[in-house]
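This report concerns only the one structure given below.
Apart from one protein chain that is not included, each protein chain of the complex appears where it belongs.
Moving on, here comes chain A:
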């Protein structure tokens, strides 16, 4: 949702705004700085107005740039605490929190007054006092703070209880030894009936002790019911907490059932992604059996998808994605798309998250295709993300949509922005890769059209992508190569020419006699002098490959005839040949027998040209090939080197690299590295290791929160105690506490093991990823590497 300030800026014209600005600025011009004694005098004054003015000046000085020393006012400011005007309180408290660390002794003087305010009749004053006291960063007072929090926890006013919940965080930060007490307070606050107290308690819980999930059991159902009414920040914390809780407490149960015919396709797509199944199970489907308590959580957060807060929507999506992708995730798709309406900063983050969901299941985003159309006014980051989304949903969409996507990509491939051109052409390549043969051919013909463009940048990018496509399935693309070779007459972009020549060379080995390579070489050699070095290198390489092919076929033929007739003359001829070639190796390639076959002549001519090329790199390469091919009869080594099978390049969607990051986490946006601490979810708890679901039942009734003051009226303390004992007894009957603890610890240790395993496997994965990256890099360099 857009913020109100943006909307109102649309509604009011610029002129109105400036008028209003002038008027607003009027009553409060930056006041002229006063000398220190005068401010002190103001603070000591008896009138509320003067004291306020003085305080305001002090606060302004404290935040001014550069900061001015305000510590000298400490006693004077503290003295104003004794004035009867409550209006000064917030400012004094602010000053106190800011300066307490610098002068603890003076700050301690104020503790007494604040403590008095803790029992003020006005709940707001009590809340403020509690907040301030916990904010004073002097470890000495940690016990006092803890006591104050304790008092606040049982306060009648929810305002104070909320302040108490937030104070818990600060209390722990002040002094970690208060942790046991604070956790106790939080356990009480989590059970609070007032939704904003519970929300704050959850926020504090996440900060203080996120691993104490046992405190959540009794509050679980109530929190789930309250989540709709909490404020957005409480909702965020709760969803985050419950997602972890669900992973740890609800085992993933599956029941095998006959798969429903209608949903087959949809589910198949999903299951193939997540859990590879055996072939024999194909007729069955693992239907998730979700714990009713988990269902309660998942359904209760569904209304939050209409929240105005983008973070909440992404958090709900995260819960659905990692807890129940089959049943609930669909609800989140629309709201995610709605985030694209937000301001640009949020839009970008939202797109990253959409991408992450899309990687899991692209098909559900097909109806929203039109939202991903690129606009010329968008910044490059957003553009890139949208391109990626379009290519991801491409294979899953119908023909009309595919047409639209291709037209869109084609339009941007004619753009003026070099990056944009590259991105869109690569996107077409990814589309071709991901789809069926027929559509893939359409993409290819689209790319082939591009090579006639005047924009050399576009041509270079297009040929590069075409090369990748051809390499993926060389047998289908012989004709394409011939078509490309025809373009050599007109193409000007040297990188494109080099790419095509390399491709032609690659096909020498597979096609044998029918190869057009020799012809291509003949034509190219004529223009050798006018080519760029990049192209010359490829021409030399092509010559070597063609000659190698020629030698191989001749050798095979001669070997065949040799084995057939076993004629001595042939062998002697070969020996003679060897001798001659040895001579070649030492001296000149052109020496010895006069080559008669045109390919030999061509090869020799090319090598001669290379020999007198200015670039020493090219001369070196030529020397290498000459040495490799010096003996026409033993070409094994040359074949190994020149015709080595090239790994098929796979252009990965850029988002794949970030797949390991959790939806909505900062790591997802920033990318790998640079962030300390990652935010991960635990694995699903194993069957039978989860805490008993009765824990959630019992808590509901037995540990209901009643304010201390109200307790006496409701039940006497004694009867409550009896009740509690009775509840314990009931629990003991069902399962002894020790049993339960044992289970818990077992579960935990196993969990940690699992986590370790997970980590190590994660490392392996990342390692293999790196390897694959290296491979692809190698592949990229391979062309040149081979030539070297």
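Observations
Methods note: a residue touches a chain if its C-beta (ideal position, glycine included) is under 8 Å from a C-beta of that chain, and two chains touch if they have at least 3 such contacts; residues count from 1.
One rule holds for everything that comes next: contacts and distances are computed from a predicted model.
Per the UniProt record, the chain missing from the shown structure is "MHD domain-containing protein", taken from the list "MHD domain-containing protein", "MAD2L1 binding protein", "ER membrane protein complex subunit 9" or "L-lactate dehydrogenase".
Looking at A:229, A:419, A:519 or A:687, the residue that reaches the missing chain in the full complex is A:229. Touching the missing chain, out of A:33, A:139 or A:343, is residue A:343. Only one of A:103, A:455 or A:476 touches the absent chain when the whole complex is considered: A:455.
Of the listed positions A:375, A:438 or A:479, the one in contact with the omitted chain in the full complex is A:375. When you scan A:41, A:56, A:79 or A:150 for touch with the missing chain, the hit is A:56. With the whole complex as reference, residues 1-5, 7-11, 17, 20-21, 23-25, 27-31, 49, 52, 55-56, 59-60, 62-65, 85-87, 89-91, 94, 97-98, 121-124, 128, 131, 134-135, 156-159, 162, 166, 169-170, 173, 193-194, 196, 200, 203-204, 207, 225-226, 228-229, 231-233, 236, 240, 300, 303, 306-311, 314-315, 334-335, 337-338, 341, 343, 345-346, 349-350, 353, 370-371, 373, 375-377, 400-401, 403-404, 407-408, 411, 414-416, 454-455, 664-667, 669-670, 674-679 of chain A touch the missing chain.
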